[in-house]
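Presented below is the structure to which this report refers.
A single protein chain has been omitted; all remaining protein chains appear in their positions.
Order of writing sets the labels: A and B. Residues in every chain begin at 1.
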Amino acid sequence: MNAPLAGYNFAYLDEATKRMLRRTILKAVAVPGHQIPFGAREMPLPYGWGTGGIQVTAAILGPADTLKVIDQGADDTTNAISIRRFFTRVAGVATTERTEEATIIQTRHRIPEAALREDQILVYQVPQPEPLSKLEPRRAETKRLHALADYGLMHVRLYEDIARLGHIAKAYDYPVMVNGRYLMSPSPIPAFDNPKMHRMAALQLFGAGREKRIYAIPPYTEVRSLDFEDHPFRPIRAPQACALCGSRESYLDEVITDDRGGRVFVCSDTDYCGTRVAAQKGVA
Amino acid sequence: MTGALLTAEGLDLHFGAIPALVDVAIGVAEGEVVAIVGESGSGKTTLLRVLSGQMAPDAGTVRWLGQDVHAMGEAARRRLMRTDWGFVHQNPRDGLRLNVSAGGNVGERLMAVGARHYGNIRAQALEWLAKVEVDAARIDDLPRTFSGGMQQRLQIARTLVTRPRLVFMDEPTGGLDVSVQARLLDLIRGLSRELGLSVLIVTHDIAAARLLADRILVMRRGRVVEQGLTDRVLDDPQHPYTQLLVSSVLAA
Partner (left out) sequence: MSPLLRTEGLAKAFTLHLQGGTRIPVLGGVDLAVHPGECVALWGPSGAGKSTLMRCLYGNYGAGAGRILLRHGGAEIDLATADPRSVIAARRETIGYVSQFLRVIPRVATRDIVAEPMIARGVPKAEAAARASALLHRLNLPERLHGLPPATFSGGEQQRVNLARGFAPGYPVLLLDEPTASLDGANRAIVIAMINEAKQAGAAIVGIFHDAEVREAVADRLFDVLPQQDAA
């Protein structure tokens, strides 16, 4: 554990701000899937890089926590490394790339492959918290639709996909109903990850910095992906095995290897993949 | 009034100094078609908005099956608007989603009340497109590619698909060619009889009112100046304004 940078409050934000954030989070937990506005602060990174997730993490982080940050499943991308380093400096907390060691996991666009536990918290970075935003541009109107649970419009969008393409074409940010009440954007995670949200043991928190909204899914909450009885939700993944660990269960990234169309599929969750590769080597 | 679905009493509404509604009372019974006629600015569209809960009156009550429409809260009112009620706008663009296919437009109300079987929704959409004489092959086309008359018929299908008991119609033939108007009126007439619908229709078209309505209310400057059996009001008008209105219609 490093000593935190002098001159900054623990985890960068002042205590009053953290208290405001925690109140917001409590409210969000109390009303699962409901977006709660909050006073987002300027953070030392641009909008779109995870300002919402960072503020949520800062509000819940304690000195004893172990933090993992992933971006598209990977621990070793610029965004993940920057955020991890940021909290090392301003909070002095331990960091890890191992899912099972982490107490807080901040993520952009993925849920780890390994099942999470009750003593873990998953913090999502959210670009657009409003699932109806593309269908109804007026904020006041979408708030009203949520208040009245008037979600026919979202199904119209799915109907249109089936009518035109024969199937629901949404592959990421696939809308879910939380606790049978609120329609929620799961952030741009692949639809493949949606089933992991259902009755997850870990607390899930969602932070949207630019849009200034926080929402949450408490542990063991029902999360259902919208679908039709005769067109049920199906999580999709590339029908390949990972080129590194051979997994046929994990979510895969397609990686272009040369200029002649060569490509391989590898796990997007680098910790999951690395753990499997190490185990295979240990056995070999 | 016995058997009334919708009743309103003592409705008053002023826009500044302008009286939009003055002591208006009205009732609509099950299966009854009631027309509200009058010139532009007579308050008929305002009355429709007040009766359908979209605008609150300064005084007076509107009751649906005995329940005060303006006291029932927005959630209940919206539920009413997508179950027991329907609203057909003068301009189909106000009642349709132009960036959603014809089938999606008809299916929306079904989905809003909980339909979750794509095949059934689509089958009902096709059935209703046939009822309103829109070619089944157009089911996946956007309504913006439709003619005005087709758009209006699509709006009617979208409204009636959930079998409402009362449909509010605001000048449904307003912006249409005469030939298209006749077809639409005939369609509304046929569907309202077939389904036993109650219809409250605002129009300035006396001929349309005669064709469709059992009863008629004549409005002028926010007041109902005369009302009664449609053919009696039109053939034996008592109020000076009704006499003027009826005598001003061009005979074709």
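By definition in this document, a residue touches a chain if its C-beta (ideal position, glycine included) is under 8 Å from a C-beta of that chain, and two chains touch if they have at least 3 such contacts.
None of the values given here were measured: they were computed from a predicted structure.
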Item to check | Contacts of the hidden chain among displayed chains | outcome: B
Checklist entry - Thinking of the whole complex, not just what is shown, which of B:A76, B:L126 or B:A182 touches the missing chain? => result B:A182
Item to check | subunit B residues touching the omitted chain (full complex) | outcome: 29, 32, 182-183, 185-186, 189, 211, 214-215, 228-232, 235-236, 238-240, 243-244, 247
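Heads up, the rule we're going with is that only the chains that are shown with their structure count from here on.
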Checklist entry - Roughly how many whole angstrom separate the Cα centroids of subunit A and subunit B? => result 47
Next on the checklist: Under the stated contact criterion, what part of subunit A meets subunit B in this complex?
Outcome noted: 144, 147-148, 150-153, 155-156, 159-160, 162-164, 227-231
Checklist entry - What residues on subunit B touch subunit A, complex-wise? => result 74-75, 78, 82, 97, 100-101, 103-104, 107-109, 111-113, 116-119, 121-122, 139-140
